[in-house]
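One structure is given below, encoded as structure tokens.
Complex shown without one protein chain; remaining protein chains in place.
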Amino acid sequence: MSTTTQDAPVEDEAHHDEETNYLNHDTGIWSWLATKDHKRIGILYCISLAVVFLAAGILALFMRAELSAPGETIMGNETYNQVFTMHGILMVFLFLVPSIPAILGNFVLPMQIGAKDVAFPKLNLASWYVYMAGAILTIAALLTGGVDTGWTFYTPYSSTTGGGVLWMTAAIFVAGFASIFTGLNFIVTVHKMRAPGMTWNRLPLFIWGIYATSIVQVLATPVIGITMVLLILEQTMQIGIFDPALGGDPVLFQHFFWFYSHPAVYIMILPAFGILSELIATFSRSRIFGYRAIALSSVAIAMLGFLVWGHHMFVSGQSAISSIVFSLITYLIGIPSGIKVFNWVATLYKGSIWLQTPMLYALSFLFLFTIGGFTGIMVGVLAVDVQLHDTYYVVSHFHYVMMGGSVVALLGGMHYWWPKITGRMYNETLGKIAAGLVFVGFNLTFFPQLVLGSRGMPRRYANYAERFAGLHELSTYGSWVLGAGLFLILGYALWSLAYGEEAPANPWGATTLEWTNVAAIPDHHNFKRTPLVTRGPYDFHLADEVFGGGDGEALGDDVPRIPEPAPSAPTEDDTAASASA
Amino acid sequence: MGDFWLPEAASTMAPEVDSLFNFVTVVSTILLVGVVAAMLWFVYRYRRQDPGERPAPVEESKLLEISWIVIPTILVLLVFNWGFKSFIKQKTVPPDAYEIRVQARQWSWTFEYPNGVTSDTMYVPANEPVKTTMSSSNVLHSFFVPAFRVKQDVLPNRYSSVWFEATKKGTYDVFCTEYCGLDHSEMDAAVKVVSRERFDQWLKESATPTDIPLPRLGEQLYSQQGCQGCHSLDGSDMVGPTWQGLYGKTGHEMADGSTVTVDENYLRTSILQSGDKIVQGYQNVMPSYSNLSEREVAGLVAFIKEQSDQEPPQN
Amino acid sequence: MATETAPAPTETDGAHDHPAHLEHHFVSSKQQFDSAKLGMWVFLITEVLLFSGMFVAYAVFRQWNPEVFVAASNTLDQMWGTINTVVLLTSSLTVALSIHYIKQDKVKQCVYYLLSTLGLAGVFMVIKYIEYTAKFEHGIYPGAAFDPHGAHYEHLAGMAAAPQFFSIYFVMTGIHGLHVVIGMLVIGAIAFMAWRGSFSSEWYTPVELTGLYWHLVDIVWIFLFPLLYLI
Partner (left out) sequence: MAHDGPHIVPKSVLLRVFGGLIVLTILTVAVAYVPLGPLGVPVAIGIAAVKASLVVLFFMHLKYDNPVNALTFTIGTIFVIVFVAITLLDTAFRGDLGNVNQRTVQEIQAEQERAEQRNEALPADSLRIAPADYPDQERGASMSTEGGS
């Protein structure tokens, strides 16, 4: 593929001179609040979500403090119940479901497919405002007495307990629309806005991940919407669909809830899979092994994910026949997930592996997600789930996949795209230390919980029997290490914003469009010229415009041949890298 | 390994569940170690030596890809088949099982035996299949005995059941594992596995003869029905108001500002329709005990009367 | 990825003329139209899934209480239901015709058919109002307020699942009615814009999308009608 990065001479485009980029072409608070630029919306989301993550994470630390010993340590039952409920709700509905698509999807997706923006920029901005409206309703719920139903809102407890439940359900209804808007936008963008030459087989795998996610968002989210509407009507008018005292059926509510919330777990993990493919490919400089298998398995997981919701209800009293069907399909999801894991490992084979911070997160992900997945298979085993359901085994399972999987991938992705987003490098040494702390702290927190759970420690307990004390204490210490790691990240990220070294356009030697064809800090319109795509996303051996060689040789001498090494990369670079575009 | 992961096994189902658990754990561990070892080895073996390095693309291998589809499929089908058979066994109640009724409420359990004995501790005979028939008086609960590997949600307005055959004498925990509000974590009970003889003896001793004096009946019910979880007799404040000195009180303040005189009628309605009048300073959390018989209510009232030395003013 | 800046045919940077409706991030009107339409279809399936929850509730309670559902359904007025079905179907036709005409630049006919759609939607809502008040008069409310009285309805009082039927009935038709009202507002706005001459065969995307939305509202009713009134 002949790739010329030969841009039109800079002088020609006066309005595109070096200094303007999407961050500074327009300033003032209003230019942010009214922006239709997908990159800025990504940043708006990033800030809001970081605040939510911080709040929910701090609640988690309080929870662990309470659980450090049996009996009451720092809070009573009522407070504890509210704390774990808010932790779950914030983490799931207001942080992890929007997180990767809304931050990195928004920022990266249009650039990766060579588009100037998403298909509906106004809708994209509306999504953020709707999300914020959901956040405000959540605060209203806190002010009106709080919520203590658990993030699952099981009826009849939730429909009769009052307090802030009404507001909280409304918040989730509203926040759902933010998710629908994002998904809708991305589906259309991927279908209609690809640059010339960007065929489906040349889509970066991150796009495939986001695309599969968007399908789930669009199909599943309306159901949580109607569920919340029915729950609100149940609370206000006693319509009797879910409350047995009124002739309703509480198990029906669980069907409604999990019809959304199981697919929602794939909303959380599929984009993480996408990030992982990018990281593994870039940092091992090899073509993704089984590209097509990884791409299609995302879609397969998205579809199969709609058929297994009842595995949360094995002991709820649903019919045995449906439990059996749900259990069978649950395992089938393990297979496309396995395809991914194995393909990623195979991609490392004969690669050129560069252990930068993002890659450390990718490797942590492989370890943690595999544990999470296997424990998922374990709780999918009908007879065993009877023992494990609603114990800490399940708690540990979902933290392994959500924190150890999605959040770790998100952290990896944030480090990877940080230079593109901010134009600055983070501190590599601190990055590695933090990645280590997160990995160790995470396992220390949640591995003991696996053991606690299989030994019978129920979840949502503010207080517990003496015999569980040792492992709980260990878990609490782990949470401190984990917290230290995350706060370190927060610290050096802020530091980097102010004092970080300026980043080159392509610090990692990546070969997707956002690195090869976009300035160090992207331009307002992303590309100076619409790119024409002539090779696959991970064809490092063809990417002469990045690495030099091939027929790129003929094209001139002022073209950078080798990626500028990141400031902390191995320094014995031979070619003098020239300033990049 | 089972000992590290799993609690004591005290029912006939337990070994079966445990071997399945152990099997999945072992297979998962092997696969996990394989994946991680390969990963670490590649990371070490193919670490980047030079920043400009560009390895040649690796040919994909169909055989490899097919094998990692087929092998996991076989494994999961194996596990599914096994898990599903045990599940059927776990959930199919043997026809001759001894039946105990379980009533769950926020936040206590009551166990009721065929002869009418009720208790807040579950007594079961060893080596005999026992079936619970459970229902809840308000929200969802879940009946969980880790040592027996049984769990089942307890629903309002629908009976559900679990069965087990305890194999070891001893005392085991019953937990509530479906979140049910404030004192969910306090909603535990004990199940005592005893020999058939001890069991029969206990059943006989606890049976409430009709000629037992009312206050003594009330005293028994005080613990059997779980009143003691919320009401003290010594004046201390728990979830509900103490019963000490309650009877005969005048000007007893309600949440809506009205006052009542605590007489027998008031106590009666407080027990049967607990939501009607809420005492000032307390939540409306007390379950309605409308399932009590007239005699039982009378017994409770008599017992509460004993806790006070006053009488309501006559008029 | 490979990246040629070369003469991509999609180049819009500069000179050639730019229709007013074309947004900067699209390369052609066709791309913009197709995107809008796909977006609308995706939105429509979210609507379908939103209603699906109601259909599940209906199916479950009907399966458990078939006789009650039949008895309760018989108290609904089939005549009004049928009339309303015909009204909505006709309004679907008129909306389709308005698109048919705008594609031929016949703005007047387009406006005329949009306005008839609006009128038919109004008729639908009026009939719904008549039906609702008839029910309220006999104490047929959703939820806890359910208290049937009057000759036609008394027998419902003793039926365990009758409140469920009416809760579902009111929620389903209520949410559907809400969609009709939203549709009326949008159609009104579109008709106004069309009258002002905003649309032509070159650009009629909003008319087309509104039409799609309105047809979906019709489709939902096509299912609600037999489920609630007939069987």
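Chains: A, B and C, in written order; residue numbering restarts at 1 for each.
The working rule: a residue touches a chain if its C-beta (ideal position, glycine included) is under 8 Å from a C-beta of that chain, and two chains touch if they have at least 3 such contacts.
Bear in mind that the values here come from a model prediction, so they are computed numbers and not experimental data.
Note that the undisplayed chain, when the full complex is considered, contacts A, B, C. Considering the whole complex, the residue from A:Val223, A:Leu474 or A:Val533 that touches the absent chain is A:Val223. Although one chain is not drawn, the whole complex shows that of A:Ile172, A:Ile210, A:Leu252 or A:Leu368 it is A:Leu252 that touches it.
Per the touch definition above, the residue from B:Gln106, B:Ser160 or B:Ser185 contacting the chain not shown is B:Ser160. Among A:Ala50, A:Met75 or A:Val325, only A:Val325 touches the chain left out of the display. Shown as candidates are B:Gln152, B:Ser185 or B:Gln220; the residue that touches the absent chain is B:Gln152. Although one chain is not drawn, its touching partners on chain B can still be listed: residues 88, 91-93, 99, 101, 112, 114-116, 133, 135, 152, 155, 157-163, 291-296.
Mapped onto chain C, the footprint of the missing chain covers residues 29-30, 33-34, 37-38, 41-42, 44-46, 48-49, 52-53, 55-56, 59-60, 63-64, 78, 82, 85-86, 89-90, 92-93, 95-97, 100, 103-104, 160, 201-202, 204, 211-212, 215-216, 218-219, 222-223, 225-227, 230-231.
Residues of chain A that touch the chain left out of the display are 191, 215, 219, 223, 244, 247, 249, 251-252, 255, 259, 306-307, 309-310, 317-322, 325.
The working rule: only the chains that are shown with their structure count from here on.
Viewed as a network of touching protein chains, the structure reduces to a simple linear path.
Looking at contacts between chains, the pair that accounts for the most C-beta pairs is A-B. Rounded to whole angstrom units, the spacing between the C-alpha centres of chain B and chain C is 48. Listing the residues of chain C that touch chain A in their complex gives 1-6, 8-11, 13, 23-27, 31, 34-35, 38-39, 42-43, 45-47, 49-54, 56-57, 60-61, 142-145, 160-161, 163-164, 167-168, 171, 175. By the touch rule above, chain A contacts chain C in their complex via residues 1-8, 115-121, 180, 183-185, 187-189, 191-193, 195-198, 202, 218-223, 225-227, 229-230, 233, 237-241, 246-249, 252, 255-256, 511-513, 516-517, 525, 528-537, 539, 542-543, 545. Of all residues in chain B, only 4-7, 16-17, 20-21, 24-25, 28, 31-32, 35-36, 38-39, 42-43, 46-58, 60, 64-65, 68-69, 72-73, 76-77, 79-80, 82-84, 86-91, 138-140, 142, 144, 146-147, 149-153, 155-158, 160, 173, 175-186, 188 touch chain A in the complex they form.
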